[in-house]
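Our next item is chain A:
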Amino acid sequence: MEQLMERMDTGVTPVLDIEDVSIQFGDFKAIKDVSTSIGKNEIRFFIGPNGAGKTTILDAICGKNKVSDGKIVFHGDSGDRDVTRMKEYAISDLGIGRKFQAPSVFGGITIDENMELAVARKHSIYSTTFLKLSKEKREYMNHILEFIGLKDKRFQYPSSLSHGEKQWLEIGMLMAARPKLMLLDEPVAGMGRRETEKTAEMLKNIKKECSIIVVEHDMQFAKDVSDTVTVFHEGTVLDEGTMETVQQNQQVIDVYLGRG
Partner candidate 1 sequence: EITDKETNKTETASGSEEDSKDSIKVGILHSLSGTMAISETSVRDAELLAIKEINVAGGVLGKQLEPVVEDGASDNATFKEKAEKLLLNDKVATVFGCWTSASRKAVLPTFESNNGLLWYPVQYEGMEASKNIFYVGAAPNQQIVPAIEYMNENYGKKVFLLGSDYVFPRTANSIVKKQAEDLGMEVVGEEYTPMGHTDYTTIISKIQDVKPDFVFNTLNGDSNVAFFKQYKDAGLTPDEIQTLSVSIAEEEAAGIGASYLEGHLVAWNYYQTTDTPENKKFVEAYKAEYGEERVTDDPIEAGYDAVYLWAAAVEKAGTTDVDQVREAAGGIEFKAPEGTITIDGENQHMYKPVRIGMVNGEGLIDEVWSTDGPVKPDPYLESYEWAKGLSNVQ
Partner candidate 2 sequence: MFQLEGLYATYGEGMVLRHVDLEAPKGRITSLVGRNGAGKTTTLRAVMGLVKTPQGKISLDGRELQKLPVYERAKRGIGYVPQGREIFPQLTVEENILLGLEAGNGKGVIPDFIFETFPILQEFLHRKGGDLSGGQQQQLAIARAVVSGPKILILDEPTEGIQPSVIQEIGRVITELKSKMAVLIVEQYLEFVLDIADYCYVMENGRIIMDGEPECLDQDRLQATMSL
């Protein structure tokens, strides 16, 4: 709460407010009364023990999970919208993009076509039938392909990529859509240090255009890129603040970081 006040004071406008959200599976409460808010151009990390509820809350933001209580309000161009009752594609159209924990790209079309679907902003049947990608969009797409190192493989099918390469492709697709809010679930899992650093760099770059929520267990990476960190534990928020302050919290060390 204090955090929130602080940010309000500094005049940072939030893009997303999670208000008293609870999520239940049967009689198991995976998320209990969680509130937080993500500011514009902020990179927020959600960290916390396995099973704390990080993926669950990302699922809720992008419409994959039903929220049993509370609101998730997105402050976009079209005003404030509660996304808890919206369909996935509509949420996506608001400008919320999502990368999943397990890499998932479309296997039946080439890497190039995967990117093409992602980069297009108009999603109606009419536009996918009659409109071609603008030159600027194509260039942007080429740029991303280069950046994620898949330019040479662009006419191949994603099935021939290794795990790490698929992660990159998915991040690339996400970037291509230029969302206002990006949700990244373990984007650097299975990546080498070098790739991780490259990802960090990239995130800092796109942060200029959007806000990002990252779920990650790689603390080095978190330190490098996070503005603020929310620590989840058993479905509640244990702590929130900068990486430095959070790292000092004994509770966080006990349940999450360990002695290292």
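We take it that contacts are C-beta pairs under 8 Å (C-beta built on N, C-alpha and C of every residue); 3 or more make two chains touch, one makes a residue touch a chain; residues count from 1.
Selection rule: all candidates are chains of the complex that A comes from, given by their letters.
Nothing here was measured: the structure is a model prediction, and the numbers come from that model.
Q: With reference to the defined contact criterion, which of 1 or 2 touches chain A in this complex?
A: Per the touch definition, chain A is in contact with 2.
Q: Going by the contact rule at the top, pick out the chain A residues touching candidate 2 in the complex.
A: 25, 48-52, 54-56, 101-102, 160-165, 168, 185-186, 189-195, 217, 219, 255-260
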